[in-house]
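Have a look at the structure that comes next, please.
Left out: one protein chain. Kept in place: all the others.
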Amino acid sequence: MVEKVLMKGNEALAEAALRAGCRFFFGYPITPQTELAAYMAKRMPKAGGVYLQAESEVAAINMVYGASAAGARVMTSSSSPGVSLKGEGISYMIGADLPAVIINVQRGGPGLGGIQPSQADYWMATRAAGHGDGHVIVFAPSTVQEMADLVASAFELGDRYRVPVMILADGMLGQMMEPVALPEPIDSRSLPEKEWATNGHGGKRTHNIVNSLYLVAQQLEDTVVERSQRYARIKDEEQLAETYLTEDAEVVLVAYGAAARISRTAVAKARELGIKAGLIRPVTLWPFPVDTIETVIPVAKSFLTVELSMGQMVEDVRLAVNGRSPVSFFGHTGGVIPTPDEVLVAIQKAAMGEQFDLVPYHTRLTGGAR
Amino acid sequence: MAEHAKMPLNIMLAGFGGQGILFAGKLIAYAGMIDGHEISWLPSYGPEMRGGTANCSVCLSDEAIGSPLVTEPDVLIAMNLPSYERFIDSVKPGGVVIVDETMVGACTMRPDIEYHPVPATEIAENSGLKGLANVLLVGKMLAVTGFSSEKTLHAAIEKSVSAKHLDLIDLNRKAIALGAGIPDSDACTA
Partner (left out) sequence: MSASIDSAANEMVDKKSEILFERPHALTDAITNYCPGCSHGIVQRLVAEVIDELGIEGETVGVCPVGCSVMAYDFYSCDMVQAAHGRAPAVATGLKRVLPDSVVFAYQGDGDLASIGMAETIHAATRGEKISVIFINNAIYGMTGGQMAPTSLPGQVTQTSPYGRDTETAGYPIRVCELLSTLDGVALAQRVTVDSPKNVRLAKKAIRKAFEYQIQGLGYSIIEVVSTCPTNWGFSPSDAFEWMRDNMLPYYPLGIYKDIKAAKGEQ
C-alpha cells in the first residue's frame, strides 16, 4: 500500500500534476490557491520543469496556450476573479483544440468578492468558460485524495479529446489537509506523441498550424460541428458521479465538492431520523451525470440540490429530472458555509414533497421558504 | 473523559496568528492519521499574516468526514481571550475546553463542560520551551482526552517538524511530556 501523506488540497493538485508528467506551470498569485503556485515554484526546477509567474492571468493562460501548442502537458491555476481573466485564453484553446488543465479554487463573487470557499463559478465553468460555442470538461473533487486522483484523469481526457479540462475546487478543499495516497509518477516520455503539435517540423512533415480563425462561415461551422461530435462522445463516455444511500432514497440530494461533504453528513443524520435520504455527488460537472440522475428517478419522490451559491447547478438537475419530481434548492453564498443541520432542515422540507428555493434571502427576511 | 477518546472527535484550536495554532492542529491531525483514523485539518485563512486571529478545525473520525469545518467542537483549545470568547459557547455539552491561562485569564460560567486552564505560555517560558505553549496544550489535551498516545505524538512531531529544524524535535517532545503532566491551575476554582 502507498504510504499516505498529509497534504493541503492545493499541494495535492500540484504534486499530482507533476506525477502526471506536467512540467510546465504558468500562474499568478491569488488567494486561496496560492499554495499550489508556491509548491510548483519549489518543485518544478528540481523536476526539470518550468514554473513561471506571469504578469497577469491573461498572460498566464496564453503561455499555457503556447506550451500546449508545443505539445507539453501544462497547467495553470487561479481562483474565481483570475479565472474570469483566463476566459479569453480558454476560448482560444477550445477553438484551437488545445488540451491543458486549468484549476479554479473558487472563492466568493462577483467582483473581488471574498476569499472564503464558494461554488459560484459553476455557470462560468460549465456554460461559458470563454466566448463562443464550446465547452471544457469540468471535474469537481470533494476530498484531497480525489484532488490528487482527478489531475491525472484531467490530463488524460484533455489529451484524448483535445479539449481544455477544468478542475473546479473551492477554498475549503484547497486549504484543508487530509491524508492522501499519491498516484505513481508516470514517465512523460511514454506519452503518445502529439502529431499536431507546433514543435518544429524538422523537415520531416509539412507545417503544423495551431489556429482558431476561420473567416469562411461554412468552415467555422464545420469545425464547431466536428468538435461538438467529440462533445457528444464525452457526454456518452465520461460522466462520473458517486452515489451514497440512493438505492431506496426518496429524497435525493445532489451536491458536489465541499457542499457534497456537508450534504453527506446531513443525509446520515436524516437516515437517523427515519428519512430515506440519499446523495448523488457529480464528479464531472460537464458532462453533467444525467445518467446517474436517471437511475434514481423511479424511487425518488423529490430532489434537493445543495450548493455554496444562490443556485446554479440546480438548473442542470432540473433539466435532468425534467419535471418528473420537484427539485428544490438550499444554499449559502459569499463564503458562508452551510452546516449539516441547516441541510437537514431542508431535507425535512423536501421530504414533504414541496419544491422550494431556500436561500439566505428567504431565511433571513421571512424566516423560512416562500 | 475516558482513557480513549470517542470518535468522532471534533477539535477547534484558536488564538493569535503566530502562536502556532495551525502547527498544533497539524500535530493532532498527524497523530490521528498515524493511529489509523480518518482525519481532516482546515485552517481559517484571511488577509492578515501575523497578529490576527487564527483558528483551525481538526476532525478525527472512524468514518468518512463530512464537513471539515468544526462548528460544535468536542474539544476547544483557546490561546487568547478573543478566541475563548468567540468559541466557548459553541462547545458541545460535555465537551473539553483547554485554555492558555496566561493569555486568556477568564473563567467559564458553563457548568456543562470540562474546563482545564493551564498557564501554558508562562510554563513554557520558564522551562526553556519559549514559543511551544501550543505544543504544551496538545500534551494537555492528550492527558485529558486520551485521543492518541505519547508515542504516536512523537512520530507526529517527526513528520511535522521541517528537516531544517531537527533540533526542534526534542524540544517539541519535551513540551508534549510537560504539557501532559501539568495539573489544572486553581485560577478558576472558587
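For clarity, chains are labelled A and B in written order, and residue numbers in each chain start from 1.
Just so we're on the same page, a residue touches a chain if its C-beta (ideal position, glycine included) is under 8 Å from a C-beta of that chain, and two chains touch if they have at least 3 such contacts.
The structure displayed is predicted, hence computed values, not measured ones.
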| item | value |
| --- | --- |
| Contacts of the hidden chain among displayed chains | A |
| Touch criterion as defined above, residue of A:13, A:37 or A:72 at the omitted chain | A:72 |
| From A:52, A:245 or A:310, residue that would touch the chain that is not displayed | A:52 |
| Full-complex contact with the absent chain, from A:26, A:122 or A:231 | A:26 |
| Residue in contact with the excluded chain [from A:45, A:185 or A:200] | A:200 |
| Given A:213, A:273 or A:352, the one touching the chain that is not displayed | A:213 |
| Where the missing chain touches chain A, by residue | 24, 26, 50, 52, 54-56, 58-60, 62-72, 74, 88-89, 92, 96, 198-204, 206-213 |
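In this text, only the chains that are shown with their structure count from here on.
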| item | value |
| --- | --- |
| Approximate Å spacing (C-alpha centroids) for the pair chain A, chain B | 34 |
| Residues on chain B engaged by chain A in the complex (per definition of touch) | 26, 29-30, 33, 39-43, 45-47, 64-69, 71, 159 |
| Contact footprint of chain B on chain A as seen in their complex | 4, 6, 31-32, 115, 171-172, 175-179, 258, 261-266, 268, 337, 339-340 |
